[in-house]
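Removed from the display is one protein chain of the complex; every other protein chain stays in position.
Which chain is which? They are A, B and C, in the order written, and residues in each are numbered from 1.
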Amino acid sequence: MSGEAVVFYLLAAVTLGSGAVIVTSGNIVHAAAALVPALLGVTGLYILLNAEFVAGIQVLIYAGAITVLILFAIMLTEGGTGLGGRQRNEQTAVGAAVAAAMAALLIAVAVRTNWAPPAAGATLPSYTPGAIGQSFLGRNILVFEGTSIVLLVSLMGAIMIARRED
Amino acid sequence: MLLDWGYVAIFALIGAGMVALPLLIIWLISPRSNYPQKFETYESGVPTIGQAWSQFHVRYYLFSLVFVVFDVEIIYLYPWAVVARHLGALAFWEMLVFLVILVLGLAYAWRRGALEWT
Amino acid sequence: MSWGWEVLRAAAGTVIIFSGVALVAAMFGVLLERKISAWMQSRLGPKHVGPQGLLQTLADTIKLLQKENIVPTRADRTIFASAVIVVPLAALLDYVVIPFGTTRSGPLIFRDLNIGVLYFAATSSLVVIGILMAGWGSNNKYALLGGLRSAAQMVTYEIPMGVVLVTVALLAGSLSTVTIVNGQSGPHHLWYVLEQPVAFVIFLIAATAEVNRVPFDLVEAESELVAGYFSEYSGMRFALFQLGEYGEMFAMAAMAVTLFLGGWLGLPFLPPVLWFVIKLYAVIFVFMWVRWTYPRFRIDQMLSFSWKVLIPVSVLNLVVTAFFVIVVRR
Partner (left out) sequence: MLGLTHYLVVAALLFALGLFAVVTRRNSVTILMGIELMLNAANINLVAFNKYAAPGAMQGQIFALIVITLAACEAAVGLALVLAAYRTLETVYVDEINIMKW
């Protein structure tokens, strides 16, 4: 087993292990805290896939911003006081079956499809921030400007919803 | 590139170990004495009433909401900053449109009072 | 070069940086803070342990090592214990991309990452999580209030800091810290503090807020919140939070030196590393000077200062800089 494979399995274990804590923990603050290792594990997978810029963004946005937002929301609603409360609904068994079936289906598709091997001799380009910038300002300019409008709209919507109507 | 991040991974792992080391030392050598008052929550000597885990004011959420949106806008500026010099004036105008929309968001939040600590 | 050799090199670099930060930033930094505070108030400061009180923090560390390890019964043990690791580790991760100097074989840096500046922003944003965990895990009203205030403050000042980082990256045309320092040398390029004085001031203000120092210390205001988010931490855990705080402060100062003050660059009569250290301590001195000059902000003033002053100014500064760099200079 190569070093890369060892690292991959470790990262996968961290991600899925913390994912399991998020899904099963009865304490929602523990679940939110477990998001951090899960997201950092995914960051590691991005780095193995040569996507270091995406990895940096993942830490900055997911771990640094969205997790903070989630923690704030928990403290603003129940503040963890509802810790004793039941966290799962009645359909746990059905839900588990559905999720397991989904996983089985996806894994079957992933394993049984005959993915075309990467073209021989094709070298990976370096996905530097510069290359991503070139792409954003060139071919994907519409995406780039569209994103800012999406952000503007969601900012307006979220402020409108979250503010106390006075 | 993977080598770079291998270094960072080793830094993080050994670093976590070095941060945890003093905790291990105190776990080994620190004195232990048990009387219940010592493990009370500190509240200036007054017996604690209720939990600290209670509901907080929504204004904290409003600020972190505006923060998340702006943080996301900034990540698009990083790749732009690296290549802007080579792309010429067009890059400037493209970014100006982006930034104007960002400032519109700020102005909206300002006018709606999302930036007031009330 | 073999695989084992690389691992050994990385491990050695890590150990050197960690012990260096613990000694120079945390232990010597605390002493320096006390001495400078004393000097500004016409006092003498620590004087008894060692020559001129130089060993005072060493004695304090030994004292803290002997302290009892207290976890309040009402605290959430897992969160309470892991916050102690997260905060200093996130602060120390910043040092990966800081170039300390240069030698004949290349710059003296742990690793010159392609996304250096972005990496710095990302790791310092992780501190917020640790602080929220500490505040919530303690189950103490002072701690939770301090943690919430601290998180609100740190995320608010991340925005102007991010815009400033982008401005510098635009000038250098790269996110790598070594390229940024090299971009400040040569006949046609000045230190960025001269080209970007506004950005420099904004960076210093945002850095002060990020490390919760006066005048942004309302999150651990002793007179109202005991010690803020680490009220319940005692002994060595308290020391680790101090390590995180001073480590972050030195990292921010080192980043200010790298981005604006030309990093290791300087006249050739001193070695580059020494230039870096001199500039680093100059910035640290400014932090400590500010501490005894300004009163504490109120939370509403602190937040509106960032949103209504720093962010508009930094965005305007970015637009003007971009206009000159992209449109005029071509």
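Operating definition for what follows: a contact is a pair of C-beta atoms (placed from the backbone, for glycine too) under 8 Å apart; a residue touches a chain by one contact, two chains touch by 3 or more.
Quick caveat, the model's predicted, so the values are computed rather than measured.
Q: With touch defined as in the header, list the contact partners of the absent chain among those displayed.
A: By the stated touch criterion, the chain not on view contacts A, B.
Q: Spell out the interface residues on chain B facing the chain that's missing from view.
A: Output for chain B: 58, 61, 65, 68-69, 71-72, 75.
Q: For chain A, which residues touch the unseen chain?
A: 2, 4-5, 8, 12, 15-16, 19-20, 22-23, 28, 31-32, 35, 38-39, 42, 45-46, 48-51, 53-54, 57-58, 61-62, 65-66, 69-70, 72-74, 76-78, 82, 85-89, 91-92, 94-96, 98-100, 102-103, 106-107, 110-111, 115-116, 118-119, 122-125, 127, 131-132, 135-136, 140, 143, 147, 150-151, 154-155, 157-159, 161-162, 164
Heads up, the rule we're going with is that only the chains that are shown with their structure count from here on.
Q: Tell me the shape of the graph of touching chains, choosing from line, ring, star, complete and other.
A: Complete.
Q: Would you mind checking which chain's mean C-alpha position lies nearest the centre of all protein C-alpha atoms?
A: Measuring from the global C-alpha mean, the nearest chain centre belongs to B.
Q: Determine, using the mean of C-alpha atoms as each chain's centre, which chain is farthest from chain A.
A: That would be chain C.
Q: How many angstrom between the C-alpha centroids of chain C and chain A?
A: For chain A versus chain C, the centre distance works out to 28 Å.
Q: Quick check: what residues of chain C touch more than one other chain, meaning two or more?
A: Residue numbers touching two or more other chains: 113-115, 118, 136, 144, 148, 151, 155, 158, 175.
Q: What residues in chain A touch two or more of the other chains?
A: 52-53, 57, 60, 64-65, 68, 72, 75, 80, 126, 128-129
Q: In their complex, what parts of chain C are in touch with chain A?
A: Interface residues on chain C, with respect to chain A: 3, 76, 78-79, 82, 113-115, 118-119, 121-123, 125-126, 128-129, 132-133, 136, 144, 148, 151, 155, 158, 175.
Q: Can you check the complex and tell me which residues of chain B touch chain C?
A: 1, 3-4, 6-8, 10-12, 14-16, 18-20, 22-23, 25-27, 29-33, 36, 38-44, 48, 51-53, 56, 60, 63-64, 66-67, 70-71, 74, 77-78, 80-89, 91-92, 95-96, 99, 102-103, 106, 109-110, 115-117
Q: Along chain C, where are the residues that touch chain B in the complex?
A: Residue positions touching the partner: 6-7, 10-11, 13-15, 17-19, 65-75, 84-85, 88-89, 92-93, 96, 110-115, 117-118, 136, 138-144, 148, 151-152, 155-156, 158-159, 162-163, 166-167, 169-170, 173-175, 226, 231-232, 235-237, 239-240, 243, 299-300, 303-304, 307-308, 311-312, 315, 318-319, 322-323, 325-327, 330.
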